[in-house]
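With one protein chain held back, the other chains of the complex are shown just where they sit.
In order of appearance the chains are A and B, and numbering begins at 1 in each one.
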Amino acid sequence: MTWLRRNILLLVSLAVLGYMLIPNLVVALFSFNNPVGRYNYTWQQFSTEAWLNPCGAQGICESLSLSLQIGLIASLVATMLGTAIAFALGRYRFRARSATNLLIFMPMATPEVVMGSSLLTLFLMMGVPAGRTAVTIAHIMFCISFVVVAVKARVATLDPRLEEAAADLGANPTQTFLRVTFPLAAPGIFAGALLAFSLSFDDYIITNFNASPSSITFPMYVWGAAQRGAPVQINVIGTMMFLIALFVVVMGQVLQNRRARAAA
Amino acid sequence: MAEIAGVAGPGVHHAPTKRANWVPYALLAPGLIWLFVFFVLPMITLGSQSLQEGSVEAGYTFTGNVSIYVDALQKYWPQLVRSIGYAATATVAALALAYPLSYYIAQKAGRWKNVMLVLVVAPFFTSFLIRTLAWRTILSDTGPVTHVFQVLHITDLLQFLHLTNNDTLLSSKFAVICGLTYNFLPFMILPLYAALDRLDPRLVEAAGDLYASPWQGFRHVTWPLSLPGVVAGTLLTFIPAAGDFINSRLLGNTQTVMIGQVIDSQFLRVLDYPLAAALSFILLILILGLVTFYVRRAGTEELV
Partner (left out) sequence: MAEHEAGDLRLVGLTKSFGEFTAVQPLDLTIPEGSFFALLGPSGCGKTTTLRMVAGLEDPTAGQILIGGTDITRTRAFQRNVNTVFQSYALFPHMSVIDNVSFGLRRRGDKDFKSKAQDALDLVELGHAAGKKPNQLSGGMQQRVALARALVNRPDVLLLDEPLGALDLKLRRQMQIELKRIQQEVGLTFIHVTHDQEEAMTMADTIAVMNAGYLEQLGDPATLYEHPASTFVANFLGQSNLLRARITGQAEGGLLTADVHGEQILLDAKNVPEGLTDVWVGVRPEKLGLGEGAGRNHLRGLVTDVSFTGVATQYLVRMPWGFDVVVVQQNDGSARARLGESIALSWDPGREFVLDAAQSDLAGMDEVLVDG
């Protein structure tokens, strides 16, 4: 009984973690399903057919490729814009600081429906056609704020004395940035870029408002599949995404640990 | 790792030191201009659209007819109220689930901290649509969860509470709220974790030294100090949940329609742009009200 009491926090925590991860497990499990009918909700029989033929469903790999392309561009641009803002906020004192903070925060706080629909109205008014460009522009927009948060957190831990020391030792501003500031800020920038990419890749609502029939992203494909009939390949791709991302993160951690252990 | 959560890593926090010359403005300009053109301007056009009249074929003219807002509210206040209700319930549920987990990771996990943080963020690695679809499988009528709930008569309880319509779990309020809670749980966990990570355990020890029971220690020391994280998590959960419609589309029924769905369908199917714009704006104002209330009390520095 006391064992229970002592470990109750751990048990609850594990239960919550389980709650969060069970859908991922279900997705993985059902990627081996061989469903009857259009939908993949009930288990029929084990089959590796979908894994052997991941692009089997029509349009799925095209949508995946489109999402990757948009994700890369959006992540790149958002990271550049967001990193600049984060440095300004983290290093400098300037007027209109509150206004800037608010402007950065609002996209994170605004419901996607509102952002997507408002962009649609703007694009209609400006005559910008729906499609990849519109979607990419939209993605960059809502990713900037998240990049700012990630990079700013990192910049805040950078000792400004280090940049002074670099200048003191003869490094001009460019050299200081390249050799001292940027390497130290890099983990935060990388985290911001990663975050931007995942947000862009995973977005449905804003994308849906601004896409055209010729620009179906992966989430849009999945949504359509939920209405029309979900091929098992969706689960396959979902599971593959999960494993790849998990691998990247774990590798990152291992490398970090190894570096820390070498220094100790 | 924690940086992915936008959470400040360990180390001393250095306040901004350099006085402004042109450099910060040059750094800010590109990003802020982008945000202005593609975030602020659309909001303005949205507002202006809501005050226009006409149709897609005939074109729109600006009439400044504010009565559309009244119309929108009259027609769709149930969905608005419902959205707020669902979001609030999901937020409270998320807080209840997130707090123990965040506390454990921040204070008790030791060398498992990073592993657990990875596990918290891991669900993100699969597209959220796919994961939400998975809930259809989990709660399906023929699945194990439904069966167990039926055996334990939990389904009867849920039906009694009007959370479900019959003795199944899908296509119900219950499923929608479950989905909402699930989807936004990480947004509650990470800010909470950040706040609890900064909590000095010696403060709780000091409370105990001064005769506080564990519960009192929590109530008077831990909880108040974690409040910034609670508020941040609440905002980051409630706001997107209120505007969500994916969960209610996939897991609900015609009685669970949320305001997000209405806006979506008005925009993309019915093509009644002014009405849709008005509804969007109403939702936005509501949320702005909440944010203002929070900012008034806590300032803007903690937002970003």
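Observations
Definition applied: a residue touches a chain if its C-beta (ideal position, glycine included) is under 8 Å from a C-beta of that chain, and two chains touch if they have at least 3 such contacts.
Computed from a predicted structure; not experimentally measured.
Although it is not drawn here, the omitted chain touches the following shown chains in the complete assembly: A.
Contact with the omitted chain, checked across A:93, A:161 or A:228, is made by A:161. Not every partner is drawn; the one left out touches subunit A at residues 159, 161-162, 164-173, 175-176, 179-180, 183-184, 263-264.
The working rule: only the chains that are shown with their structure count from here on.
Once the centre of each chain is set as its mean CA position, subunit A and subunit B turn out to be 17 Å apart. Within the complex formed with subunit B, the residues of subunit A that make contact are 9-10, 12-13, 16-17, 19-24, 26-27, 30, 40-42, 80-82, 84-85, 87-95, 97-98, 100-115, 117-122, 125, 137-138, 140-141, 144-146, 148-150, 152-154, 156-160, 187-188, 191, 194-195, 198, 201-202, 204-205, 208-209, 218-219, 222-223, 226, 230, 234-235, 238-239, 241-242, 244-246, 249-250, 252-253.
On subunit B, the positions that touch subunit A within their shared complex are 1, 3-4, 6-14, 16-20, 23-25, 27-28, 30-32, 34-36, 38-43, 45-46, 49, 97-98, 100-101, 103-105, 108, 114, 116, 118-138, 140, 142-143, 182, 185-186, 235-236, 239-240, 242-246, 250, 260, 263-264, 267-268, 273, 276-277, 280-281, 283-284, 287, 291, 295, 300-301, 303-304.
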